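With one protein chain removed, the remaining protein chains of the complex are shown where they sit.
Order as written gives the chain letters A and B; numbering starts at 1 within each chain.
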Amino acid sequence: MNVRKLLGAALGALLLGSGAAAADTVKVGIIGPFSGPFALQGKNFQAGVEAYMALNGKTVKGNDVEVIYRDLPAANPAQARALAQELVVKDKVQYLGGVYFTPDAMAITPLLEQANTPLVIFNAATSAIMKTSPLVVRTSFTTAQTTTPLGKVVIDNGVKKVISVVSDYGPGIDAEGAFKKAFEAAGGQVVDAIRMPMNTNDFSPIMQRVKDSGAEAVFAFLPSGPTTLGFVKAFNETGLKKAGTKLFAPGDLTQESDLPALGDAAAGMLTTFHYAVSHDSPENKTFVEAASKAIGNPAELSFPSVGAFDGMHVIYKMIEATEGKQDAAKAVDAVKGLSWTSPRGPVSIDADTRHITENIYLREVTKQADGTYINKEIQTFENQKDPGLAAK
Amino acid sequence: MTQSAPLPATVAASFGKRHPLRDLAGFAAIILAGAAGYFLFPDNLALLTRIIAVALLVLSLDLVTGYCGVASLGQATMFGAGAYAAGFACVHGGVTEPLTLVLVGAIAGAAAGLVMGAIMLRAHGLAQLVLSIAIVQLGHEAANKFSSYTGGSDGLAGLSVSPLFGVFEFDLWGRTAYLFGLVLLVVVFALLRFVVSSPFGVLCRGIRQDPVRVKAMGASVFPVMLKMFVISGAVAGVGGALAAISTQVVGLDSISFELSANALVMLVLGGLGSLYGALIGAVIFMGFEHTVSAYNPFHWLTMVGALLVAVVLVAPGGLASLLDKVPGLGRREGGKP
Partner (left out) sequence: MQTILSVATDAFAYGMVLFIISIGLSMTMGLMRVVNLAHGAFAMIGGYIASYVARDLGWGYAPAIVLAVAGTILLCAPLERFLYRRIYGKPELLQVLLTIGITFCVIGITNYFFGPTLKTIPLPSVLAQPVDIGFRTLAGHRIFVIACGIAVAAALWFLIERTAFGIKLRATVDNAAMTDALGVRTPTIYAVAFSIAVGLAAFGGVIGAEFLPVEPYYALRYMVLFLVVVTVGGAGSILGTVVACLALGAIDTVGRYLMPEFGNFFFYAAVIAIVSAFPRGFFGRAQ
């Protein structure tokens, strides 16, 4: 019967193994999907963080910055809370960052006030998160933010009737709503709205629906990853592309790390998004160089890296303002209204919503001379706020 | 999956006998381990609370798999029902008292268990397993679909649970949540020990070993098994409610195939049919996973896989069976310390 005690002690030895804190080291806990189905996005978090620290040093005003990574492979609020609690209570981090999924962010925000810790979200893209705590800052985007400009783009392309096809989950439904609102405001008509189950492998029946609807174009939203490949291929193989039906989507569908696989199938697709790896600016050139080095394989670089890069910028500014002392409210106040030039272009933190204001770009999937594909920016919508927050 | 799966001899030997002293020693061990957890890892209480919630799920799975021989890859249906019911009651129904929420979770879990048992008990073996998968997938879809009530993939957030007995708050440090969970676990475990050693529990084990003979003895199989499903559902529902209360968010992961599969892995890892194995499996699996994923957040899955393979090779009866091999530590000696 003493075995359970022994086991407990053994486990204790394992858990306590991670050492104590040094005196003036500021610790930052990053929670992200570093393994499992979304490992690619987690890897991009890490690349963004490491790129920032490589370019800007590992000390802020004499305080060493130490990053602790914690893996949260899929949306799991209970685990998110446990990880955040451990980072705050045991590892004594002063800042929390990362977070890929909305429910995980929702589970962490109630802890922030007691923990006296700001949370800088690198991805989780639902508008409502910002309202759950005054200590949250977000450097990514919301689905409504990246989707809304598309309404006008579609009209400008001479299309009046569109069928909306989205994955049946939170962000998909957000995208459907945001697009419908923007497109109808611009004078278009959404003839049919289809929500597909998340685990759809064969998209042919969906394409048949598109064909039947008589729409001139498709608005699509799918989470970035394996299913986008099947979707785009089915769009081509069923002859829709050939028949002249156009495909519009937010940039999740054509993230850079999927482009080598999508290849020719996606060529000519128009998407709107906040960041393209090919963005032409000196800041981005420096960033891509550093991030490619951090990630190892440049082909794996994608949008979460820039969210993480700017997230670290915000955290560094917070450390600067508080001089390494733990004061969450002061830290967040210090970055309200902060503006800087990010690799994605000029950005600022909205003082009211603490969400990032940024340019949204219209991009076309283009084949380059060396045979690789990029998202080529062809139009800029400047200083876009999150319409999802404004509406509510 | 089939009824004829051979039992480890020691487990079989311990069946059908009541050992009040041994049970007392078992509770003492759980309470000691729980207290040790509280004092050894005061900074990891949220993790320990999560382990307790999942341990309740694994316990509930042991009831149907270990005691009735019904393998299930959909046990999270009941866990999720409990979690979402507690979430609804709190967010939409305005119930904030934690004990009431646990009760709500238990009732919802039991109801889910009733439905699930009624469907699953019509089949055997592999078909039964696939039925359980289909049910949990349907549950998952439903939770995703009714997003205006469940929050869908964004999760049901905003559970503000009032302090336990009006005094102890569920806060950042998680002491209340942990101790609350520990007490729930001990109470549930005590009740389950009583259930499995009651004539009803013995009958269930009889059905697991030879349903035909039990039928020939004049007992009806279906209602007995269904009753166990309802009990199992209530236990899983308590676990779900505990997770909802301590996390304050209910996500789609709480009613997923992944969670169900993890629970089955933990159960087989710990050892079937003794309740202790369920606890050991949950603690070892989640503790190991937590440790290696903190050690290397990027490539820890390989190590977890290696652990599972190693256990199959070294202790095919589950980790609990190892205890029996160590002289002086076996559960059989537990009654005379």
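Annotations for the structure displayed:
The criterion applied here is as follows: a contact is a pair of C-beta atoms (placed from the backbone, for glycine too) under 8 Å apart; a residue touches a chain by one contact, two chains touch by 3 or more.
Predicted model, so just to flag it, every value in this text is computed and none were measured.
Although one chain is not drawn, the whole complex shows that of B:30, B:71 or B:323 it is B:71 that touches it. The residue from B:177, B:264 or B:280 that touches the chain not shown here is B:264. Touching the chain that is not shown, out of B:31, B:307 or B:322: B:307 (per the contact rule at the top).
Counting over the whole complex, chain A has residues 35-37, 39-40, 43, 168, 194-197, 199-202, 204-206, 208-209, 212, 225-226, 229-230, 233, 237-239, 242, 257-258, 260-261, 263, 296-297, 299-300 touching the chain that is not drawn. What chain B contributes to its contact with the hidden chain is residues 1-2, 5-6, 65, 71, 119, 122-127, 129-131, 133-135, 137-138, 141, 145, 257, 261, 264-265, 268-269, 272, 298-309, 311-313, 316.
The definition used in the following text is that only the chains that are shown with their structure count from here on.
Centre-to-centre spacing of chain A and chain B amounts to 35 Å, using the average Cα coordinate of each chain. Residues of chain B touching chain A in their complex: 25-26, 28-30, 32-33, 36-37, 40-41, 43-47, 49-50, 53, 141, 144-145, 147, 151-155, 157-158, 171-174, 243, 246-254, 258, 280, 283-284, 287, 290-291, 293-294, 297-301, 323, 326, 329, 334, 337. Interface residues of chain A, counted against chain B in their complex, comprise 1-5, 7-9, 11-12, 14-16, 18, 34-36, 39, 42-43, 69-71, 74-79, 81-82, 84-86, 88-90, 102-104, 106-107, 110-111, 114-115, 126, 128, 132, 168-171, 173, 197-198.
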